[in-house]
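What follows is a set of notes on a single structure, which appears directly below.
Complex shown without one protein chain; remaining protein chains in place.
Right, subunit A next:
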Amino acid sequence: MLLDAEQLEDGALLEAKVIIAGGGMAGLLLARQLGDAGIDVLVLESGGQSQDARVQSMYAGKMTLGGPSNSQRTMDGYLIASRVRCLGGSGNVWGGKCAPLDPLDFERRDWIAHSGWPLTRSTMQPFYDRACDVLELPHFSVDAQAMTGAPEPLFASGPRRFTARPRGYTRCSGAVANSTYQDYKVAAANHERVRIYLKANLTRIEMSEDGERVAALDVRCLNGRTHRARAHTYILAMGGIENARLLLASSDVHRNGIGNHSDWLGRGFQGHAVIEKEGQTSVQLLRNSAVLAPFDVMNRSKVHIVLGASDDTQRALRGVNFTVTLPRAIGAVTGAPAAALAVAKKLASASTSERREAYFMIEHTPNRESRLSLIRDELDELQMPRVRLDMRFGAAELDRFMPTLAMFASELGRCEAGRVQWRGGAEDLVASMSLSRHHMGATRMAVSAKSGVVDEHCRVHGVQNLYVAGSSVFPTSGIANPTLTLLALALRLSDHLRGRIST
C-alpha cells in the first residue's frame, strides 16, 4: 500500500514488525521478501513517486576526488547526479548492467590492506542465482564459457593471465525500453503485508540508553510534520552514501555515530572508475569481427564479456582487480600508429584487424582516507548535516595500473592478438577517470567491530536490531557493478531475518 506521510496528523506513531528506511531496489526487494514470509513491513521513503528537485537537493554536498601524486578534482555535482531520491531510488535510472564479484574479490589478499569479506563467492552463489531470477538474467556461473558459450577469444594459449568475465543487462531498470521496473515497484507496493510511506524522511535513529538497541526513528516531512516510527527490527536501505550519513548523524548516544566502534564508519569509501582518454584509449585487435563479437556491449539482450586480470596475475603482480572493456569498433588510426600497426599485422600474418574503443577499470581498494563525513554547519532543509565525500584512490591501485596494463599489452602481443593504445603514467590516472555511480564501503562488513561497521549478516556491530542493506556494506568492491551483489545480500538478509522475526 502506498501512503503519504505528509498527510498524516503531525506527531503520528508508525509501527510495524520491520521498518525499512529507503524504497530503492534494496529496500523494495527486502520488503517483498519479508512480506512473503508473513512479516508486516513498513517502508519509509523520502521521495514521492517521481523525481522532485526539492527532495533531490537533500543529496547535495561537497566532494573531492584524488590520489597520491595526482591533481585533486572538485566534483560537488556528483553527489546529486549519481543517485535518485524518490520511490525506486537509482533503480529508476540505472544502466542495468550486472555482474557478480569474482571469487578472489571476497578473499583476504595479504598484499591489499583491509581486503577480505566474511563471505565467499560460493556462499553467495545461491543468492546471486536468486538475484538473477529477480532481474530475469541468466545465472552467472564462475565459468564464463559455460555462460556465454564463447571461449575466451584472445588468449587461447599459454598461461591464463587475463580471463573472460561475463556481464549482462537486465530490463529491470526505469531507464530502458520494455522496462520491468514498474512491476518491481508494484510488487512491493501492492503487497498485502507492506506499507510504503512516501515523503517520509528518516532524520535520526534514536538508540536505547544502553546503546544496544534502536528505540525508534525520527521521521520528518518537507511540509514540516514530524512523526515517530517504531519496530522490532530496523533496516537502513537508503543507498551507499545516506546509510552512513544517518549513522554518523545519529550521535546522541554513540558520540561518533552508530556502529563506529573502530572509526570505520564513512571510511573505506569506494567508487568504480572508468579510465579512458577520449580517442587515446583503444586496442587494435588482429582478429576478425566474428571472433570479437562476444565483447560487444551494444546488444543488451546478450551477455557480453570483458577481460579481467586472472587471480594468478593479481597475485604475481601483487596487484588489484583490473578489467578491459572493448565495447565497439572505431575508426582506424593514421600516421605513426598506422605504420606501427601495419608492422604488427604483418608480423602476426593477420589478414584482418579491427580497432576497438577500450576502457580500463582498476579496483578501488579500501582506504581509510577515502571517506564520507558530515559538514556539521551546513544543513539541508530537514536540518540534517550535509555530506562531504573525499574519494581517494591509493597508491595500492594507482601504482599497479601501469604494470597490469603492460602485462595486458604483453599478453595481447604474445598471443598475436593485438596492440594496446595508452599514453600516460600513474600521475594522470585521476584526471582520466569517469566515476561510475557506485557507492561502496562506507558501512563495511567485517567479522569484528574492530575492522568494520556491520557483521556478516549486515547487522550493525553492537546493535541488536539494526541492519544495513546496500552496497555500503561491501568491504571491497572488485570491478563488478554493485547492484546484483547488493540484491543478493538483501535476499540473504531476508532469509536471515525470516528465521528470527515471529509473524
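Assume a contact is a pair of C-beta atoms (placed from the backbone, for glycine too) under 8 Å apart; a residue touches a chain by one contact, two chains touch by 3 or more; residues count from 1.
Criterion: contacts and distances are computed from a predicted model.
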- Choices "(2Fe-2S)-binding protein", "Phosphate transport system permease protein PstA", "SoxAX cytochrome complex subunit A" or "Twin-arginine translocation signal domain-containing protein" - which one is the UniProt name of the chain not shown: "Twin-arginine translocation signal domain-containing protein"
- Note on the structure: Contact with the hidden chain, among A:142, A:156, A:293 or A:338, goes to A:338
- Query: Which one, A:327, A:385, A:413 or A:462, makes contact with the chain that was left out?
  - Reply: A:413
- Identified contact with the non-displayed chain, of A:186, A:347, A:431 or A:447: A:347
- Query: At which residues does subunit A meet the chain that is not included here?
  - Reply: 280, 284, 335-344, 346-348, 405-407, 409-414, 416, 419-423
